[in-house]
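Left out: one protein chain. Kept in place: all the others.
Right after this comes subunit A.
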Amino acid sequence: MKDFLQLKKNIKKDFSGFKTIKLAVLGDTATQFLTQALVGQGYEHGINLDIWEADFNQIERQVYDPSSELYGFKPEYVIVFKASHKLLGKYNKLKPDEYTMLASNEISSIETICSTITNNLDAKVIYYNYTEIDDAIFGNHANKTESSFLYQLRKLNFGLMELASKNPNLYLCDLSSIQNQVGKPVMFQPAMYINTEMVLSIDILPNVAAKTLDLISTLNGKFKKCVILDLDNTTWGGIIGDDGLENIQIGSLGIGKAFSEFQYWVKKLKNRGIIVAICSKNTESVAKEPFEKHPDMVLHLEDISVFIANWENKADNIRQIQSILNIGFDSMVFLDDNPFERNIVRENIPEICVPELPEDPADYLEFLYGLNLFETVSFSNEDSERTKLYQIEAERAKTAQKFTNEDDFLKNLAMVSTVAPFNKFNTPRIAQLSQRSNQFNLRTVRYSEADIERISKSGDYATFSFTLEDKFGDNGLICAIILQKENEDTLFVDTWFMSCRVLKRGMENFVLNTIVDYAKENGFHTIKGEYIPTAKNPMMKDHYPNLGFDKDGTFFTLDVNHYQTKSNYIKVKN
């Protein structure tokens, strides 16, 4: 990680080509250095932060005055940073019989601040939670005493989590966990606080900025979806081909505990929806043996979406994993104990994240915790099903090889789709796809749950969601369409994104038929589409022309009255 001076030098570098994001910073302590660190760290994340910083201690004035600079600036994100030391100052001034009310009073004031911001701005609020201060008035007994400051502070942090879990526009940046990682003496320097009203030490600013940028870039659709594991000395200790099944170190053998705990971590990631793939230099049958037979293995073959073990070079193997999963290299993490393999992969596939694992496997987990690789802004039940979906995809790929005629293959799949408008049941999944989907996304406009809810209730839009089920299994919700009623004649395709899992199934034709049917039933004559290029969606470039749209300036239009229903093998599920 770069230190503060290096981040400060970043500020002078060239940010052109990066996405610009408008961010407001509101704090009750001095935030100049934090702001500089955020801009500098933005360079590391490929984001050009356009920051407006409120004057010191102006949170309430900026938020409650509708004509304030905050609302004039129209940020997309608002950081609200209330420091623990200010909270302590507030507590100190309370009468003893008011101590127990501190946390609940703060929560309701934070709730009002957030709702005022989000009601008046199309913005998300990032709230920094509270780093712990034990004022040592009660000692350990603080934990048993509701009126102690520590009790109130922890109650407040917990209350924030409850608040954030209910409020789709409120996100917490976990300052408290940074302090747990580095310790309070690193996080906070009393002399600096007394002299300057700054509560974050110079040394910790890069960590805080990185944690904030992790959140912002994830909200902008940049995050990790897959972890690729090496086996020997990464997933277990020893070399399976040399040492044999009985002698590899997992469980209680040797330093097996380190590998078992690592495997539990990977398993939890898999349960959260991260795809797990294996890339190992081994004979496949030998590499699979521990997964099938070793009693102490935590990971099993059903946890692995793609298993590649051969003697080819790992960069090529990872390219193959990428082509099966159909996700960007920049959403993949490769873990390998061998520096040589790491370098080969890094040199050949620069987009992929290859952490420099410590030499001692005992250090793996703490090192990986510190990197915060798997930041996410959503979690749905479907995430935990993802492994199964990709395994089914691998099966489908095998079946596809048997059918030389693609039509025969598609017919044979017996595909059915449920078409429904956006509703409260599918909103979380649609919002999530809106964040995740990169390749099959015509305009890449990201919508949060709150946005989706607002659009579904508005009379200016028609919305459709599509599921796809076939004889191998249910893909779940895989496509969403938002049509904006531009005028009496024209429907504008504001959003069209699809999961890459269902490419080449005729889904595009099925979706367009559905759109045209809707247009005809509601008296619209023209459907207008737009393609906004990004680094990830070049394969959508000719999407509209391929579907029979005519080019019309920067847009594409389709005349509904001369439309020929497009053939496909998907039936509507009732």
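Note that in this section contacts are C-beta pairs under 8 Å (C-beta built on N, C-alpha and C of every residue); 3 or more make two chains touch, one makes a residue touch a chain; residues count from 1.
One rule holds for everything that comes next: contacts and distances are computed from a predicted model.
Peer 1: Under which of the names "Phosphate transport system permease protein PstA", "Amino acid/amide ABC transporter membrane protein 2, HAAT family", "Acyl carrier protein" or "Glutamyl-tRNA(Gln) amidotransferase subunit A" is the non-displayed chain listed in UniProt?
Peer 2: "Acyl carrier protein"
Peer 1: Which listed residue (A:78, A:198, A:352 or A:540) would be found touching the missing chain in the intact complex?
Peer 2: A:198
Peer 1: Tell me where the left-out chain touches subunit A, residue by residue.
Peer 2: Against the left-out chain, subunit A lists 4-5, 9, 32-33, 189-192, 194-196, 198, 201-203.
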